[in-house]
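Up next, subunit A:
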Amino acid sequence: MISLPLFFYIEHMKKTFPLVFFLLCLASCDRFGNKDTKQENEKRIVCISKQYSEIIFALGAQKDIVAVDISSTYPPEIKKLPTVGYHRALSAEGVLAAKPTLILHDNNIGPEHVVKQLELLKIPMKVFPKGATLDSAKVLIKEIGAYFHKEQEATALCEKLDNDMSRVLEARKSYKDTVKVLVIHYGQANNVFLIMTKKSTAAKMIEWAGGEIAVDDEKGMKQLSAEVIAASNPDVILLTDFGFDKLGSVEKIKELPGIAGTKAAKNNHIFRVEEHDLVYLGPRTGENTLLLQKIIHPGGN
Partner candidate 1 sequence: MITIENIGYHIGHNTLLKEVYLQFHPGKLNLIIGPNGAGKSTLIKILCNQILPDTGSVLFEQRDIKSISVKEMAKMRAVLSQNIELVFPMKVNEVVMMGRYPHFNASPQKRDFDICEETMSYFGVSDLASRNYMTLSGGEKQRTHFARVAAQIWESNENECRYLFLDEPLTFLDIYYQFDFLNKLKVLLSASDLIVVGVVHDLHLAAKFADNISLLYNGQVLADGSVESVLTKENIKTAYRLDAEVQSALNGIRLQF
Partner candidate 2 sequence: MVTNNHSRSTTFVLLFLLIGVAFISMRYGAVNISLDEIFSSFRKYFTNSDSMSLNERIFMEIRFPRALLCIIVGACLAVGGTLMQALFRNPIVEPGLVGTSSGAAFGAALYFVLGASFKFNAGVWTLPLAACFGAILSTSLVFVLAVSKESGRSSIVKLLLTGIAINAFFMSGVGFLSYIARDPQARSITFWGMGTLSGANWHAVIIVGLINIVCILLALVYSKQLNTLLLGEEEASYIGIDVKQLKLIILSINVVMISSATAFVGIISFVGLIVPHLLRMLHGSDNRILIKHSVLLGAIILSLADTTARLLLSPAELPIGIVTSLIGVPVFISLLRSKNYYF
């Protein structure tokens, strides 16, 4: 039946990952054409983790990184590197085309059969310990620092992170109320919103910033209907870069079903945030949380 592929297409759009994949492809088509300027490198590292990528660049250890996944978008110069595509939709040849001597990944790569193919060809792969909490993120920074022989830089990054975080927590003490925040990822598709829940990394940062995520769920991200959005009635709505830019303006966003009636819409508390500032912990997490505080507690209270 003709409707079968169509059905799958819709079904998959709903599943967000292909949506993510295609939007990323479209948004960053130019990145697929990037020239490999490190042809002569003996060590060739492909980094398939946006968190690792940012840390490696922050450490100044990017010399041997020859390609990254397409979600690695910080710092901006990383976009000049060739990319191997979306981390969950890799192709074996696509990764191998970068001639990697090592693949760094955070166990969040796929599809499974491609990982198997890479293992079959005995391509070395390395996974660092998970950095999902502030403490483990610091451990991760130090581990990566140690691996690239940038111990001092790693220590400095951790210190800066600690400093920023203590400023964050200091500021939080002065807030009288907890602001309810809704984070919408990739805007609106098929009339549902992809929402970051209390299980997400963003939730941690919002909490440090003196806020509270509006929606709870077992998964970090959840597709929710306009009704749930309206019922959660957030004080502030944050949209990640892609979704915000797609919709264009705060006015447009305010017209969306579910958002229109919220306190955030009435008070114009709708803001754009960079995705890579919000979805993983890293050296800039403290800085970013300070920025969040400015957004959700604009008066300092």
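Behind the choice of candidates: all candidates are chains of the complex that A comes from, given by their letters.
One rule holds for everything that comes next: a residue touches a chain if its C-beta (ideal position, glycine included) is under 8 Å from a C-beta of that chain, and two chains touch if they have at least 3 such contacts; residues count from 1.
Everything quoted here is computed from the prediction, not taken from an experiment.
The candidate touching subunit A in this complex, chosen from 1 or 2, is 2.
Interface of subunit A with candidate 2 (complex): residues 1-2, 4-5, 7-9, 11-12, 15, 17-18, 25, 29, 32, 67, 70, 82-86, 88-99, 110-114, 117, 120-121, 219.
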